[in-house]
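Let me begin by handing over the structure; questions about it come next.
Shown here: the complex without one of its protein chains, the others still in place.
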Amino acid sequence: MNAPAKPCLDIRSLSAVLPNGLRVLRSVSLSVEPGEVRALVGESGAGKTMIGKAVLGVLPPSVRIVEGDMLLEGEDLGKLQPRARRTLIGARTALIPQDPLTALNPSRRIGPQMTDRLVRILGWSGEKADARIRQLLDEVQIRDPERVLKCYPHELSGGMRQRVLIAAAFAGEPRLIVADEPTTALDVTVQKQILRLIAQLQREHGTAILFVTHDLGVVAKISQKVSVLYAGKVVEEAETAALFASPQHPYTRALMAATPRYTDPFASLKPVDDKVLAGLAAEIAASDQAWRPPHG
Amino acid sequence: MLLQRFLIRLLTMAITLFGVAVVVFVVIRVAPGDPIAMMLPPGATDADVARLRALYGLDKTIVQQFFIWLAGVVRGDFGTSISLRQDVLGLVFNRLPATLELAIVALLMALAIGGTTAILGARERGTAVEAGIDIASGAALSIPDFLWGLVLILLFGVLVPIFDISGRVSPQLDLPFATQFYLFESIVRLRFDLTRDLLAHMLMPAIALALPLAAIISQLLKQSLKEVLDLDYVVLARVKGFSETQVILREALKNAALPTLTLVGVQFTFLIGGTVIVERLFSYEGLGNMAIDAVINRDLPLIQGIVLVFALLFVLINLAVDMMYALLNPRLRHG
Amino acid sequence: MTINRRELLGYGAAALGATALGLPQIAKAAGELTIAYNVNLPSWDPTTGPSAVNPTIQGLYQSVFDQFIPQKPDLSFAPGLLTEWGWNEDRSKIMMTVREGVKWHDGSPFTAEDVVWSLQRAGDEKTGNPIQFVWKNVNNFKIDGNKITGDVVQFDPVYFKWMSFLTGYIMPKAYYEKVGAEGFEKAPIGTGPYMVDKFERNAFLRLKANPNYWGGKPAFENVTIKFVTDAASRVAEIESGSSQVTLEIPYEEYDRLIAKDGLAGSCKNVSDIGMIFFNDIDVMLDKNVRQAAVMAVDKKLLVDRLLRGYGQPIDTLETPEYAAYDASIKVEHNLEKAKELLAASGYSPEKPVKFTIQTTKGFKPKDYEMIQAIVGMWRKVGIEATIEVYEIAKHYELRAADKLAPTAFYNWGNAIGDPTTSTGFAMYGPSPHSVWDSQDLIDMINPLWGEKDEAKRIAGWKAVDKYIAEQAYVLPLIQYAQPIVHAKGVNVVQHVSGALLPALMSPA
Partner (left out) sequence: MAEPLFSVRGLKVALPDMTRKPLIGRAPLAEILKGLDFDLPRGSVTGIVGESGSGKSTLGRALVRLLEPSAGKVIFDGRDITHLPEAELRPLRRNLQMIFQDPMSSLNPRRTIASIIAAPLKQNGLGDNLKARVAEALQRVGLPQSFAGRYRHELSGGQRQRVGIARALALSPKFVLADEIVSGLDVSTQAQILTLLEKLAAEMGLTVAFISHDLSVIRRLCRLVIVMREGAIVEASATDTLFEHPQQAYTRDLLAAIPLPEIDDAWLLPAAKAPA
């Protein structure tokens, strides 16, 4: 990797606070190279979804970014005017949301929901957008696009809806997709199909993915690199294969031991050791002490 | 299936109206105030009272009176007004369009004002703009429509006299209208001079009626919008690159409008109820104005006719709301 | 907050639109008069239904129709369509002479036929004339040219006075028979000073001067009468200049408006009084209580404080304009005397006599406030009255059934000023309107109904009024003044009957 290619996404020392001053992101740095799947793994409250939202500019109003830069293909998102930032994000990124049941507007037909970004943000013609969507629906193995496009969301099953959302995410050829726990709400058999689809499309389209998940199993299958988060802090970052081969951080190891594994029931599902938790607490406290919020 | 639903609906409507008819019939006869006592001049004797009673059919029992009346209604004859001495149905239908126009214009204004402020408030949520909208709608809501009427009369009738205080149209004008729907007909006939005169008369009562409803719509819709704006599909739309206004209009509004809609239906019936007093205030020649005279004169047949028409209106509005609800909610449409 | 340019343009357009709509009102042509009237006109037939007996709309009828005999603004009678009228010696016949050369609004000639038809129709039970009982007293009319004679069935000394009063209108026989009742409502004609140009129910009435009016063409060519039933709206109408004349507004507003540039007013006493009925039940049977209740009320104070000085305290049911007014009947306001009277019956402020007083609220100016003040005055002498508010409709019903409380507030109009239509019907037991029904009074009034000697008749009523005052059978309060506000460019002559007549208005 000598080529000085710019990372698709480069997050540098990102910190965010709640109104009460509590830090929810602690100087997070990570980058996603073009065409790479970077997993963000952590338990609830680890801030993994927050990072995805920060990149996409859809943080809840209560969360304030106080430090750090986010570069999307070299463009500093923080330096752009809101309108330009919105358009840039709309043109170069996409989101595969967690819950396919709530991520589609119940009162709009599937077709327009899939094409609106292509037509109104990317400025494609209606025919081009339509053709593209049909192609993507075919790629996500939806066999009767005609019907699906005319459907309302409630007329489709959860798996179908997630396929639609994936097709829509890839349709505009985004450089980066944020996949926010895209299979958590699905049954395992459907999850497997969906993960396959995402991986396949990702390979074919060469899209970079920031893959947010709590499931180390999913991490192992889909990502090339992984950042392990705890309390808004990256505790370990590694190539996925290396991480599973030799996890470095005690928390990573504990997480792996806690993850259920039917092939080895008694080696898995181990509660996290109190010592590990105490160590994490000390680590967080130390990092907060060293941190000076820029300009108060 | 659809036909069955329609017939059932029709049947419930008929039952509702019959119930209203019975209740009104009994109540206005039992309530104090006797139309004959109202018209007794000095010097009348008990014999005169009995004579007039018989003349207006009030010497029979309430049950007899009701069935005589009902038999007439079935034939389309709602009786003759005691005070206006004319066919009740004709009178009511002659006045109904004026009230309908007023109510519809008021409703449109309420929707426009309430909708705009709701959208603005939702877009600027958490800012001083939203706080301002909340204060304004609080004021609009806590002041009843007829007080708004008085305020408007003072403001735009007397201090800055830009609107007409009373009536529906300037008496000096010659009206070419074939129907009583003056406003609509003036637009259809492209007589915008008349449209302007009609609006100059209608705007103040319409605003007075619209403001409280606008405030309700504004608050409720803003609340639903704010809830919807946190939902996943709205977040997704933002990620797609749409501006907040686009997001609100395209993604949030329709879904947020559903809970508001039911309430608007209910509130619209209140608004129509409000026309009674507002029409009186602005001397607007609608059904409500006539209703007050009918009550003052204890004009029993006319009161019955008016109430029944109002009831019919309410029932129809409910039907319309249900239909709109189904139209806006695809889940119901295909259900 | 950020408002983008497009939105700003939108707001601007809306504001522009609003101003464009409110462009100046349609310019008023010369000879135009607009009146903001206080009641709606329900029906065009002045002889049937409730509108026939509604005193407030008689002014509208009198603009379009002529009465058999018109009244001047001071209530005196003058020749009109009937130029002469009277009884024969033994009061068994009436004779009338009809004015010649008069035309109906449609141009057809007015004749004695019309007069007779109108009288017969008014006396016909089937038309639903509430005053049929008056008109049935004469029948068998005969026409000879422009002379009419009729046979008296039962002598009623007030018969001719009724010709100026409720339902006393001459209607067009041929036209009415041609168009029928419905047609007449749509296009009424009369012989009056104004012709109906356009009528929108509950909205307005446009009148056009009758160029051939026998009494001379009225001053204003076109008169628009807007029905503005809400007093605040009438105030706004006159204040904004939309109307030039209005009436029946709160006295406070009257004082405020006539002080303004360009506005003037007139507020004269009219033939309308406020009174408190006593019912011959319970404690009211005690003369001491009645007398004390009357004496304790300071009517002057009511007029000054509550009615801003407009109106006139009265001690009998006759006002100075009425035929049987007797200035010598005075009831003093005397708190000490009232206390003594009550003490004689064993009552005192510590041990008050108790009864209910019924009143309307907002039906007449300051009615409820007046009763509150009276209850306060009573309390000082030993009367504790509980106020019960009712609707006017309930009052009528209770009064017709003789079920009013011991005391009840009401008003009484008497546009012809005859004692029968004031004291007579209000105090004569068998009348459904009377509340006090004692036999002494019935015996005293009975002979007066048929008294053929007018002087004796009037004297008899004066005696009745004096007796009523002595016995304190009723508590007369005040004679009302009617406030009329008008633009300085209009002269308005107020009619004591309370009718607002455009024919009496002229450009200043």
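Labels for the chains are A, B and C, by order of writing; each one numbers its residues from 1.
As a convention for this text, contacts are C-beta pairs under 8 Å (C-beta built on N, C-alpha and C of every residue); 3 or more make two chains touch, one makes a residue touch a chain.
This one's a predicted model, so the numbers in the text were calculated from it and none came from an experiment.
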item	value
Touching residue (missing chain; options A:K79, A:K192 or A:K275)	A:K192
Touch with the omitted chain, as defined above, among A:V55, A:C151 or A:V219	A:V219
Listed residues A:E43, A:E73 or A:E173, member touching the removed chain	A:E43
Touch residues of chain A, complete complex, unshown partner	43-44, 158, 187-192, 195-196, 199-200, 214-222, 240-241, 244-245, 254-256, 258-263, 265-266, 268-272
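As a working rule, only the chains that are shown with their structure count from here on.
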item	value
Overall pattern in which the protein chains touch one another (line/ring/star/complete/other)	line
Closest chain to global C-alpha mean, per-chain Cα centroids	B
Euclidean distance of C-alpha centroids - chain A vs chain B, Å	52
Centre-of-Cα separation between chain C and chain A, whole angstrom	85
Centre distance in Å when chain B and chain C are each reduced to the mean of their C-alpha atoms	35
Residues of chain B defined as touching chain C within the complex	32-49, 51-52, 55-56, 82-86, 91, 94-95, 124, 127-129, 150, 153-154, 156-158, 161-173, 196-197, 199-200, 203, 280-286, 289-290, 292-293, 296-299
Of chain A, residues touching chain B in the complex	53, 56-58, 60-61, 83, 86-87, 89-91, 93-95, 97-99, 102-108, 113, 116-117, 120-121, 152, 154-155, 165, 178
Chain B contact footprint on chain C (complex, rising order)	1, 18-23, 25-26, 28, 32, 34, 36, 40, 42-43, 45, 48-53, 125-126, 128, 130-134, 166, 181-182, 185, 198, 200-204, 206, 224, 226-230, 232-233, 236-237, 239-242, 390-394, 396-400, 414, 420-421, 424-426, 430-433
